[in-house]
Each structure stands twice: as structure tokens, then as C-alpha cells.
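Excluded from the complex is one protein chain; the other protein chains are retained at their positions.
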Amino acid sequence: MEKKLSPLQTVIMGVALIVVLFPVFWILMTAIKPPTDWNASPAIWIPSEPTFVNFQTLFDPDALGKYGVGGVSQPATKAVLGSILATFVSTALSVIIGLFSAIGISRYGNNSKATPLIILSGRMFPPAAIAVPFVIIFSNIGLIDSYIGLIAIYVAVTLPFSTWMLKSFVEDLPREIEEAAMIDGRSKLAAHLTVTIPLIKGGLFATTMFIFILNWSEFMFALVLSYTDVSTIPVQLAKYVTATAGTLYGVQAALAVLAMIPLVIVGYLIQGHLARGMTFGAIKQ
Amino acid sequence: MVDTQSATVSPVLHMESINKSFRSTKALSGVDFMVPEASLTVILGPAGAGKTTTLRMIAGLEKPEAGRVILGGEDVGQWEPRERNVAMIFDNLALYPNKNGYENIASPLVIMKEKPEHIRERVDTIAKTLQITHVLGRLPKTMSGGEKQRVALGRALIRKPQLFLLDEPLSSLDAKLRIELRAELRRMQRDHGFTFLMATPDYHEALAIADTVIMLNHGKVVQVDKPQVIYDTPADRETAIFVGAPQINLLESVFVADTEELVIESAGVRVAPPEQLAEVVKRKGEGFELGIRPENLILTDVDSAAIKGTLVDIEPLGPKSVATVSVKDAEFRVLIDSKDVAALELGQPIGVEMINVQRMLAFDIATGLRMQS
Partner (left out) sequence: MSRPKLELVKLRKEYSDGTVIAVDDIDLAIEAGETVALLGSSGCGKSTTLNMIVGLENPTGGDIQIDGATVVTTPAGKRNVGLVFQDYAVFTHMTVRKNLAFGLEIRGKYVLETNRAVEEVAELLNLSDKLDVSVKELGGSELQRVAIGRTLVTKPEILLLDEPLSNLEAEARLAMRRELRRLQSEIGLTIIYVTHDQVEALSLADRIAVMNCGRILQVEDTSTIFDKPDHTFVAGFLGSPPMNLLRGKFAAESGEVSFQKDSFTLPMGGSGATPAGFYTVGIRPEALSVSSADTPAIIGRINNVEPRGPETVVTVSVGYETLTLVAPPTDVLHTGDPVGLDIDYESLVFFGGDSNRREELAVAGRIF
């Protein structure tokens, strides 16, 4: 059922779209601006001489030289690889642990009213509040500045989400189907592996993508827990400040554009599921 | 027919004093019954009686807290479902939605790692028997209710289990299909000698196809008997109300020794106690109810009737109708032929007469149990 929008609704939608898309537009444009255009006042919308030097600088620190700007300290390759490592591993772990937790809670739990609270409580602390304590703890146990530590934090912090989302998908599946498999001859574990998991494929995919987005964009923990060995894209973005040229907006924008690509792809793939996600936890009839 | 509780023939299943609680609610207490081989036994009871819990326990999806589940002579109470040779058909059928008819039926044999040629042969035979060859290639969501039911049955049959558990297998079907398929279930059970244990809240179903009915209520076994016996002599008041429609008339009564009569105060009716109740009502004196089924009452001319009242309601039910007659503070439900409805008018004075008094029942008000000598 397509409803026609009234003129007022169209105007409001248009304004909202502009507000949301403007930062993206600005970043795209900044990424192809030469250093002279970065801080120009009045602002330059579309550069007259677009250039890819910002992207080059990501991998060749001295590329900016021809504009008379000092080089950056390091290429972005390490950050990109670091992000890929941290995000993929922590997402995989978070989803796997979340999946089995969800099955356990949904099928073998005792339906306590406190269950939702317990699952989500892990997410009720603002990252900023627990970041410093974690730095201290990790320092003491030698996990500071290590990918293991970062991955561990990422898993811990996204586990409430993955468990919660997967639990609702598992609950949608009538338990009798797994029980039929058990009666047919499967052990409990085999029944869940061969029946439950294949039948929630869609939800599993959506959850994985959602957790991916969370981990890929994470800044606070990455910042406080990394020094030299560990580097992720969000952290790297903050490093593009030089003494001579100030903040290298163009280079930041270039890295941001690269970082955006996976998110846009993932977001497109799960847009249908995201709408469902808004009603997670709503009690059905 | 084999006597249900006979000790001479070893039953396929013996539930021995089973107790089961979920958190604080006692789901089953002291449940004890036997299921003989090659029979169709029905567990009958209202929602929440414990029927599904009982079946799940036999299947192994629940474990008993106390008591033993003895299947084929072995105590299987703690065994996993796949270790028991039992098949279960759930009320929602639980077909694998991502597998077609063939794969659904074949699944138990696939799990047992049988040879594909052997599986093919078995599935084809069963599909032909159940007349579902045409849906073997289709997914469950494209099948009709009756076809899904038969695929679920096929999946159960292919393993040749010693016991089939059916949990309200017909509840999701249309009235007409339900009646056809229950006859088919009965036919199949009889032709092949299967042992069926079926749970249902529909007493029509139980009466129609059961060899033995196990009446379950509030987690307890109330009565185990042939269907007609449960109808004619229900063990307690709740069973009498549950089994039978229109609902049985229950009227509080006392026995007056001087006149040797039963008096129903609320209706102002006096009647001689029928032979089968004479002894118990005399002994009890008071605190009991008389149970009279609507088919054992007839409407008569008000002048000559022993029970005089007013006709307050007529409910058509096809070839028969139910007339409700108000007599002082009581109401009598009477089963009448629909042909006679045209001559009646609501609000008219009418008489009620008891027939077949040998079928009258009496229930102790305090315990709810049927009084018998």
C-alpha cells in the first residue's frame, strides 16, 4: 500500500535527508580536496582541482610533500589490518557465544522475568565509565596494547546485543521442530546444529552484520587500550594531526571514506532486518 | 479385546506413579496407567490437565521427578529421546519447513545412516499407503492440513516404533477433515496393529475411536475405562460435565426417609429413587447431587407432568435441539428433536418427565465423586 505524501511531508522528508546526507557529502568532497581547500573560508563545497593525494598519503606517508605539508608519521595499512583483525574475530566470537547462549536461555532457561535485565545489564554502562578501570585491569594482567585484550573487550561489550537478538530469532522457531529431530534420533546438540541454526539463518546473518558495524566503528576502547602494537581505523583517524599543518582533514576524510565502504555494503544487505530490529524484545501475543 | 489393566499380557507402556512439577506447579501427581499392544488409547482431559506433559515424558523430552516410565519392559525414565523407540506427532506437526515431503519422512532413517536405496524404498511404500506420493517433492508450506498430517504420520511410521504418541494431531484441521482423518487414524491403527497413545481435549474424538480412555484432570488420572463406560458411569462430577454435550443436569437433592423419596429443593420436585441408587442415597441422606443427562428427559404436556416449568431457551444443534426449562430456581436441559421445535414457543409453560431412570447418577457434593453401592 503506497501512501502518497502530502506536500508538507515531502518537504520535511527532504530536509531530513539533507541533514543526514550532508556530512557524508562533505566527507566525500573533503577526501578529494587538496590541502589548500581543507580549511578554506568561505568553505569550498566542491574542489576545483580534485586530487587523490589524500588517499595516497594513507599508504605513502610523504605523498603530501608536494603540497608543502609535512608527512604523516605512519601509513594507515597497520590500522586497516588491525581493524579487520579485531572486528572479524570479535564479531565471530560474539555471534557464536551469543548463539549458544540464546539457544540455552530460550530452550533450557527458566523464563525468569529477570532474564532480559541480566542479558542487557552488560550494556548499561557507558563505555567511558568503564574504560579507565579496564585500562588499569588490563595493564595489570598484561593485556594492554594487545589485540587479544581488544577483542576480549569487544566481545564482552557486544555479547548482550548478539544474545538478545539471536534469542528472539530462536524463540520464533517452535521448539517442537528440534524436539521432533531429537525423537527422530538426534542428540540435543546435533538437533540444534542441524535444525535450529539452519532455520534461523536470516536472523543469524542480520545479527552478525549488526555486531560487525558496532565493532568496526568502535573508538573509545580502541583508543585507551592501544599504544604501539595495536591500531584500528578510528584510532588512526585521530592521529592525523601535525605540528605544522594542524589537523589533516583531507587525509582523515580519505580514511573515513575507506572505512565507510564496508559499513555501507553491510547496511544495504541487512536493511530489511534492521526494521525488524527496532522492535526486538516486543512481546508477541 | 485385551483387558487394559491385565497383568498377563505385557503392556507396551506402563507409567508408574509419575510425579512432575514445573517450578511451583504440580503438573502430574501419581499418574499411573498402562497401554497394551496394538491398541488405541486416548488420554482425555481439558487444557492444562497434563496430557502434553505426560506424552513428552514418555518421549523423553521431560524427565519424571518420581515414578518410573516403563517402555517395552525397560525403565527408560532417564533415557534421551533418541534412545527410546517412540515416535511423536506434535499438535503443530513440527515438519522441517526447509525440507520437502520426502526429506521429512526420510529423516529418521537418514539420521540412522541407512543406505539411500533402502530409504527410498521405505519412503515410497509409506507414501503410497498414506496416499501422499504427490507431495513428496513439495515443501510443507505448500501442503494442505491433511497432507501435512499424513507426512508427519509417515515420518513417525518409517521407524516402526513400538509406540506412537499423538498430541492433539487433529486440532488444527477443519471440522469435516478432522472427522475423516480420525477415522483414517483408527483404520490404520487397526489394519497394521500399531500402538497409539493419543491426547485430546475433544471427548467426541475419544469416544469415537478409543479402545480405552484415560481421563486426566488436574494432573491426576481420574478414570480408565472403555469410552461408553466413561460416558455412562463417570468417576466424578467434573468428568460427567466434561464428557457429554449438552451438559449433564446436576441438581442438589436429599433423601427423605419418611416418604422414601428424593427431593430436589431448588426445583420443588419429588421423585422415587431409581433402583441402582436406592441404597446409596438412603445411606447418604443428604449432600449429594443427582446427575441426569439431557437425553434422558423429555418434554410433555404441562398439566400431566410431574415436573412443571417454563420453556426459556431453545438451541438448535442440527437434527436435535436443546430446550432449557426453568423450574422454580433450577434449570433442566432437555434434548429434543428439531422437528418438534416449531410447535414450541419460548415462555410457554411446559412439563418435563424423566425417562431411562436406570441411567441416573448421583455425586457426593463434598468429594465430587460418583456415589455407587
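Letters are used for the chains, namely A and B, taken in the order the chains are written, and counting of residues starts over at 1 for each.
Assume contacts are C-beta pairs under 8 Å (C-beta built on N, C-alpha and C of every residue); 3 or more make two chains touch, one makes a residue touch a chain.
On a predicted model such as this, the values are computed, not experimentally measured, just so you know.
Within the set B:Q228, B:S266, B:Q348 or B:Q372, the residue that contacts the chain not displayed is B:Q228. When the full complex is taken into account, the listed residue touching the unshown chain is B:P246, out of B:G60, B:G77, B:P140 or B:P246.
The missing chain, though absent from the display, is touched by one residue of B:A208, B:V254 or B:V357; that residue is B:A208. Hidden from this view is one chain, which touches chain B at 46-47, 144-145, 174-177, 179, 183, 186, 201-204, 207-209, 227-228, 231-232, 241-247, 293-295, 313, 315-319, 335, 338, 341-342.
FYI, only the chains that are shown with their structure count from here on.
Separation between the centroids of chain A and chain B, computed from CA atoms only, is 57 Å. Residues of chain A touching chain B in their complex: 110, 174, 176-177, 179-188, 195, 198-199.
Taken together, the chain B residues at the contact with chain A in this complex read 23, 59-61, 80-82, 86-88, 90, 92, 94-98, 107-108, 111-112, 155, 159.
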